[in-house]
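Complex shown without one protein chain; remaining protein chains in place.
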Amino acid sequence: MRIDMELESYLRPPDTPMPPYPAKVITLTTGSKMVVRQVFRDDVPKILPAVRPTLDIPRDYYDVVGARLYAELLAWYRYRYRDVFCIVGQIDGLLVGLVNSRMYSQETGISLHTLAIERGLRIGAHLFAAKMEHHIEYLGQDEVLITAESPIGFRRWMIEYGLELREGQHELGGAAPYGLTREMYFNSKHRLVAGERPVPQDLMEVARREIIVASEAAITEKILGAKRRKVL
Amino acid sequence: MKPVVIAGAGMIRFERRDEDSLVDMLAMAALKAMDDAGLGDHPVDAVVVGNMASGLFNHQVSIASALVDKLSLYPAAAERIENGPASGGSAIKHGYQAIASGMADVVLVVGGEKMREVIGPRATDVVAYMSQPEAEYIYGVSLPAMAGMFARLYMKKYGVTPEHLAQVAIKNHAHGLLNPYAHIQMKITLEGILTHPDSVVGNPVVADPLRLYDCCPVSDGAAAVLLTTPEIAQTLGKKPPITIAGIGQATDTHALHEREDPTDLKAVTIAAEKAFAMAQCTPGDVDVAELHDAFTILEIAESEHAGFFAKGEGAQALVAGETTLGGKLPINPSGGLKARGHPVGATGVAQAVELVWQLRGEADERQVANAQTGFMVNFGGFGNNVIALVLRRDS
Partner (left out) sequence: MITAYKCQHCGHVMYPYHYRCVNCGAREFETFAPSDKAKLLTFTIIEQLPWGFDERGRVLGVIEFTNKVRAMALVDVDADTDEVKLGMKLSVHWEPVRDNYGEKVYGLVCRPA
C-alpha cells in the first residue's frame, strides 16, 4: 500500500527522543526467569495476536483492557499515537505480559495499560512497576497519571504506592486519575520494584530472537484457567 | 453408640468457579459421593451442610434446605452447620452423631463455600467477622494478622525460621501438583519465594512475618462424604468402608490476647487427645495426616500440638523430609489448604475425602503406602474451636 508521505507529514505526531529502557531479568516464585525489555514499533505485529484473544474475555475487564491496548498498539504502529513506549515480559521467549504508557510532556507520563497473560505470578505487578521505573528513573519524569478499568489491580496500586487523587480526567476518560510522584516511587521502590541488570546474555538472546506468542486457545486458557475436565 | 462408616466420598476441583453457584457446587460434590458409594435409590435420611458465610458471600441462607431441593432428596432432614473454617469437620461430626445415636441410617455431609463472589478485601473482612467484635475486629485485624502475631511468638520460642515456613509451602505445592482437585497447580522454589531479592515483590508481606506464600488462597469449591452404618455399606458393597474411629473437639478463648500462652494451641491438643482416646490409638499409629495449614506456621504448630512431634521439633521433621510424600508421616498429601485451596466450609470435608482416598488406596500419585489410619485437624476461628478426626480402614 503506497503511503502519501506528504499527507503523512500532517498526520504523524513528532517523536520526542526517549532514552531506552535497560532490560532486566526477574526471578519469579516458580524459579523461572522473566526478561523484562522494551519493544518498539516494528514489534507490534508480533504482539497483537497475544492481545486479540482478550477481546472475548469479559471477566476481570480483560476485554476492555485488551481492546484499548490493541487499539493503542495499532495506532502506535501506524504512527498515530505520540511518544508511546511498550515493555514486555518474556519467559524463554514466550510473551507472558506487556505494559504500555506514554509521555504526555517532559514532566508528566500517562500510564496506559497492563496485561498479564500468565496469572498467579505477579507478572502484572512486576511489569506495572517496570513501567513506573521507566517513567521516573530513565525518562526522568516528575509524575505519572494512572487509572484503571479493573477493580482488582487499581485498589492494590493505589494503596501499595500511596497514590494521590488528581484533578481532571485521565486520557482514558474513565475513573479519576491518580498520581505517582518521584517521591512516592522512591519510597516504595524497595518493596515494589524487582529485577537484576544486566540480563545474562543467553537469556537476552532467547528473548530477542523471537517473541513467542501462545495460541489463542492457550492464552484464553491461561487467563480463564484450564477448562476443567467434565469429571472434575 | 453405633459405629459409623464413610461409604462414599467426592469433591469438585477447588479454584475460582464463576459459573457455578454455591448450591450447584454442593450438589455436584454430593452426587459424586453418592455415586461413589453406589447409593442408587437408597433414601438419604439427613443432609448436613458445612458452610461459614453463604449469607455474606452469596446472599443466600438455609442452603441445606436448598441443597435437598436441588438434589430432590425430600423429605430428608437438613441443616447447615457453621463453625468458621471448621464447619466441614463439625458437619461430619453432626452426621456421625445422627447415625451413632440411631436417629439416621444414611447421612450426606457436604462442605462448600463460594468466596470469589466478592472482591479480595471484602472476603478478608468477612473472614475477620470471626474475631472478637469489640476487642479485635474494630482494629482491622484479619486472620493473616492473627496468624502473624502468633507466628512471631512461635518462631521466637521454638526457633522456627522463614525458611521452615517456605519449605511447608514448597512441599504442599509439590503435593498439589499430584492432585487434580487442587486449586494451585504451581511448583515454587526456595529461591523464587525467599532467597532471591526479587521475592520481595513476588512473595510480598501480607501480615509480617507472614508473606503471600505463607497464606492459603481464596477458593470456591465443595466436597462430600456419605456416612452410613457398616451394614448398609456392606449391602451397597461398592467400596471398602472407612470407619470414623475417633472425633474430638475443643474450644479456647475467643480473643487471642486472652490465651494464657498465645503460642499454646490448647484446643488442638485437647481435640487430638479426645479423638485418639475415642479411636483407642496414638499419634504413632497414624500413617497419613491432613492438617489445617491456612498459614504455613500452623502446619508445623499443629503437627506438634497433635502429638506427632515434640514442641519445637516439627520444623526439623519437615526439613528432614518426614512429612513429605515418601516420608515417615506424610502431612497434607493433598496439597493442604495451601495448594488444594480453602473454600472455608469445604475444607474439613475435603480433608476427610483425601483421607478416604488414601485409606482405600485410591490416591493415585499421592498414595501413601499401606495407609490404614488417617488423622485430620480442622481449625476453626483462630484456634478457638478445633475438631480432630481419626479415620481407619479396618482390614
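Residue numbering begins at 1 within each chain, and the chains themselves are lettered A and B in the order written.
Quick note on the criterion: a contact is a pair of C-beta atoms (placed from the backbone, for glycine too) under 8 Å apart; a residue touches a chain by one contact, two chains touch by 3 or more.
This one's a predicted model, so the numbers in the text were calculated from it and none came from an experiment.
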Legend entry - Which residue of A:158, A:175, A:204 or A:224 touches the chain not shown here: A:158
Inset, instruction - From the listed residues B:204, B:327 or B:361, report the one that touches the chain absent from this view. - result: B:204
Inset, instruction - Can you work out which residue in B:50, B:192 or B:262 touches the chain that's missing from view? - result: B:262
Legend entry - Contact residue for the chain not shown (choose from B:10, B:148 or B:202): B:148
Legend entry - Contact footprint on chain A, counting only the chain that is left out: 155, 158-160, 162, 187
Legend entry - Residues belonging to chain B that touch the chain removed from view: 119-122, 124-125, 128, 132, 134-136, 138-142, 144-145, 148-150, 152-153, 156, 204-210, 253, 255-258, 262
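Quick note on the criterion: only the chains that are shown with their structure count from here on.
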Inset, instruction - Determine the centre-to-centre distance between chain A and chain B, using the mean Cα coordinates as centres, and give it in whole Å. - result: 39
Inset, instruction - Could you please specify the touching residues of chain B with respect to chain A in the complex? - result: 12-13, 15-16, 18, 119-121, 180-181, 184, 186-189, 191-193, 196-204, 213
Legend entry - For the chain A and chain B complex, residues of the former touching the latter: 26-32, 59, 120-122, 125-126, 129, 151-152, 155, 190-196, 225, 228-229, 232
